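One protein chain omitted, others in place.
For reference, chains read A, B and C in written order, and residue numbers begin at 1 within each chain.
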Amino acid sequence: MKDYHRPQLLFQIFILPLVVILSLTSALTAQEQPVIPADSIIHIPAPTSNVVAVDYVYDRGETVELTWNLSPDDTIGGRIDGYELTRIEQSTGKMDTLEVIPAGISYYKDDKLTHGHKYAYLIRSVYFGAKSSPVSSNIITPSIEIINWRLANLFAIAFILCGSVIYFIAHAKKGKKLFIRKIAGLEAIDEAIGRATEMGRPILFVPGINDMDDVQTIAGITLLSRVAKVVADYDIRINMPVSRSLVMTTARETIKEAYIGAGRPDAYNDDMVRYITDEQFGYVAAVDGIMVRDKPATCFYLGAFFAESLILAETGNSIGAIQIAGTAQPAQLPFFVAACDYTLIGEELFAASAYLSNEPKQLGSLKGQDVGKFVAMIAIVIGVLIATLAELTGSSSLENLSEFMNRLFTIVS
Amino acid sequence: MAVTKKISLLILAIVIVLFAVSWIAKTGTFEDTGMPLGLSVRDGFLVTFAAFLTLSIFSFLYKDNPYYKFAEHLFVGVSAAYWMCVGFWSTFVGNFIPKVSEGLSNFFEVPYKGFDVFYFIPLILGIMLLLRMSSKIGWISRWSLAFIVGTTAGLNLIRYMRSDFISQVSNTFVPLVVDWQGFGAFFSDLSLNASGQLIMTMSNWVIFIGVFCGIIYFFFSKEHSGFFGGASKVGIWVLMVTFGASFGYTVMGRVSLLVGRLTFLFHDWLGLIN
Amino acid sequence: MSNLGLIISLLIIGAGLLWLLIRSLQGKEVERRIIFLFIGLAVSVPLLFNITFSEKATPIVKALYDKIDNLPEGSNILLSFDYGPTMAPEVQPMSDVLIRHVLAKNHHLFLMGLWATGQSLGAEAVDRIIKGDFPEKIDGIDFVNIGYKAGNQGVLNVIVTDFRKLYATDVGGRDLDSLPIFNGIKSLKDMDLLISVGGGFPGVKEWVQFAGDPGNVPTGGGSAAVSAPLLYPYYPRQMLGLMGGIKGAAEYESEFKRHYERFKDMPEPGVKMMGPQTLAHLVIMAFIVIGNLSYFFGKKGKQS
Partner (left out) sequence: MKRKIPVLITFVVGSVLILSVFFPPIETWGEDFSIFFDIIAVFAFFLGGGNLLRIHTKKAIKRQKDWGFSIVTVLGFIIMLIAGLFKVWNDGGIAGDVAAPGSLFQMMYNWIFTPLGATMYALLAFFVASASYRAFRAKNVGATILLVASFIILLGRTPLGTYVTGWIPKSLSIFNIPDLAIWIMTAPNLAGQRAIMIGIALGVVSMSLRLILGVERTYLGVDNE
């Protein structure tokens, strides 16, 4: 027993009995307190029973679950309003009444505790101010659990997915040839850049309006590095208005690196990437202005877009530019599909940078994604099959199996 | 060149005159003409200026013009400063200072929440970021960038897998036959409501096949030919229905935005409608 | 005057579209600015001339209307405000027209809310509509507002068996037993119809699952457009009728005005909003047709 525990022990020896006496006396006095109205005898509801406090597992030790049997009075139309909960912290004896739980409910989750402290609960049945004698729960100490086993299925699925991505990356490192099908959208990117070189007009690159803390923006910047390589080689003017300053610093870094790679560091100029404003529509108004005045030959919209997607695409179309869009915002895909020449749909945006890099390690990760799809397809087929058979035959074993499949693919927080 | 210069000056004159007329009209209280009680001089100007900015933005639909450029540049300046102020007061003063210095907390009259050494991490990373200005040691800003990208990747990986992958798979476990009561009942009711078994069964089939083929469309490591080609074709068709339907569904929302702006012009500014 | 202006402007739009249709048969494309002009007209004209299209009620809206209309006079109907200010523009017209219809049929109206903002919206509706159009109705006899209680579906769980377990008084602090409207009313089961207006959580779905089904009380609803499709599977067994989005509100308002002369000129925000929407949708559909014609005839022109 460590030293600093000793004072706590003494403390408990003296204080605990005091607390118990106190709560009993208050319970007794509680009964006399309410003034009994003349016209009707106040009914004192029967107390509850079997009050059990259990530590909520796999958490930071701040939550306890409380269950109890309903008071015999708690029936349809029974004269009971609810249950008043009081928490007693054993070490300090501090008593705080929590809340009155409506009748008919026999469960309460108290998540405002600190781990390691001892607690006990008192429950009184309440009816119009009259309270029953308190029934106390067992003493409970919520504790921290190191591993949250409740997320075992999430861990298993994450292990399969990440494992397959890592496996294929390692596999590719060993020089094995990986087959990845042609992605139509990515040829369109090369074509679009080619058009800008022919026409000698600038390229406009819009990396979306979210900050570097959005994976879509990172995918956009990664694609920028592929576009910037060609821009540096053929000395095409690139114009990149951005709405976040973190994106500005990253984009400048990326383009500068491309120019150094092309052996023309002097041709790089910081003003190729300009911060406009963080405000969504202020940014769109400025980009529209740039489009109409600069008349770029090609517009790239690669990143996170919201309502402004259609304003950009329609203005870009009005100046006759080729437009390649790519986003993982499902709500904006219809507008890009309708208004742009080619759209990378959701996952294709993330696959594009890997595909264009042609590095075996990057291509390996695409294979890993396909394993994830394979898992999803198999699970769906099995799940649907079981659900259908359970529906047809109505046999309970199939229903349990279907229930199990559902639980396997549901994450309880 | 002179002619267009003259025209643009003429337009400018007309705009100024209209602006003045509207300002006076919105401000004055003409008892005799029974005009509604005007606003104060300042509010009269503000309503007129807001209407001027609204029309300048709408003028972009015709073509790019100096009035749109004015509104655009004003919007850029005002909004950049707006975000700086909101960011400064809410995050810097609200979250950062109470955890770092008591003196500043008292100056800004914000409750001091006690010293937390960990809050020096964002301070250092933030300063590293500002060092980006100097080309000599600008590379140090990559450290703060690495921190941000690491945080993003770490948080998103599990969050997307959990809500967008696993729950979507379990939501697709739909029975392909709905409370079977023989063929008669099956074809009797083609209505959309719950009692129409044919529709409910058909919906589940469409959902199952749609999700299955949609996933195949996104398959990378196999050429889209043969069965795979057919399935991915069905997949792109389902995606096209999705895009067409959600496009049509949101038109009503977009149109109501325009209704809102025109109500401002017709009601608040011109007072044409009640 | 406004009818003349109305006819002229509709003629302009109609003739313009016809002229573009003919041009498209010769394969000519329409310039984007002309499309913008038509959209501008399609939205401003209905606003300026207050054009409204009397909406024809679809079966799912008509079912809710008929239920209220056919209930015997003096039935008990409960209306729950389950929305906040941001959703109000789309669903407030629904609660307004429902209150008018219930009181016009001399039913007993019980108001409550599962959203905290529902309490103030209920109080606002009481003095705007009830005091405005039905001064003769008495609070506590013809209608009552018992306000908001926290707990979401937990509240329904309790009041489906007994109101008094949670609601000791109405919003005005008066004991339920002292209100004549509550005589013989013990729980939701004593209601002839439950209606929830909202679009988020808790909303119509929770009313069906925790009140309508367990208490087998007829339940109807009014919801924002975005959540209407999710409620369809409950129709009609668990949810007898539903107003979906502004269009649903407009349909109900048109149906109500058609049968109740007294409210001929009552404000109808739903129908008013649908005016520009309908014309804009029609113009967009016309341009899709024109676009396809000019595409086909243009292509054929080029080929031949």
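The rule is simple: a contact is a pair of C-beta atoms (placed from the backbone, for glycine too) under 8 Å apart; a residue touches a chain by one contact, two chains touch by 3 or more.
All figures in this text were calculated on a predicted structure; none of them were measured in a lab.
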{"item": "Touch criterion as defined above, residue of A:89, A:314 or A:399 at the omitted chain", "value": "A:314"}
{"item": "Residue in contact with the excluded chain [from A:46, A:98, A:162 or A:385]", "value": "A:162"}
{"item": "From B:11, B:24, B:241 or B:273, residue that would touch the chain that is not displayed", "value": "B:241"}
{"item": "Positions on chain C where the hidden chain makes contact", "value": "30, 32, 35-36, 38-40, 43, 53-56, 58-59, 228-230, 232, 244, 247, 274, 277-278, 280-285, 287-288, 290-292, 295-296"}
{"item": "Hidden partner interface residues of chain A, rising order", "value": "58-60, 144-148, 151, 154-155, 161-162, 165-166, 169, 211-213, 215, 218-219, 221-222, 225, 244-246, 248-250, 253-254, 256-258, 261, 271, 274-282, 284-285, 307-308, 310-311, 313-314, 317, 328, 330, 333, 335, 337-339, 345-351, 353-354, 361-362, 365-366, 368-369, 372-373, 376"}
{"item": "Positions on chain B where the hidden chain makes contact", "value": "46-47, 49-51, 53-54, 57-58, 60-61, 69-89, 91-92, 95-96, 107-110, 118-119, 121-123, 125-127, 129-130, 132-133, 139, 142-158, 160-161, 163-165, 168-169, 171-172, 188-193, 196, 199, 202-203, 206-211, 213-215, 217-218, 235-252, 254-255, 257-258, 260-261, 264"}
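What we mean here is this: only the chains that are shown with their structure count from here on.
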{"item": "Chain pair showing more contacts of the two, B-C and A-C", "value": "B-C"}
{"item": "Intercentroid distance (Cα basis), chain B paired with chain A, Å", "value": "20"}
{"item": "Residues on chain B engaged by chain C in the complex (per definition of touch)", "value": "61-62, 192-195, 200, 251-252, 255-256, 258-259, 262-263, 266, 272-273"}
{"item": "Touch list for chain C against partner chain A, complex", "value": "32, 151, 154, 157-158, 161-162, 165-166, 186"}
{"item": "Contact set on chain B toward chain A in their complex", "value": "57, 60, 63-64, 68-69, 71-73, 75-80, 82-83, 129, 132, 141-142, 145, 148-149, 151-153, 156-158, 161-162, 165-167, 169-170, 172-180, 208, 211-212, 215-216, 218-224, 239, 242-244, 246-247, 250"}
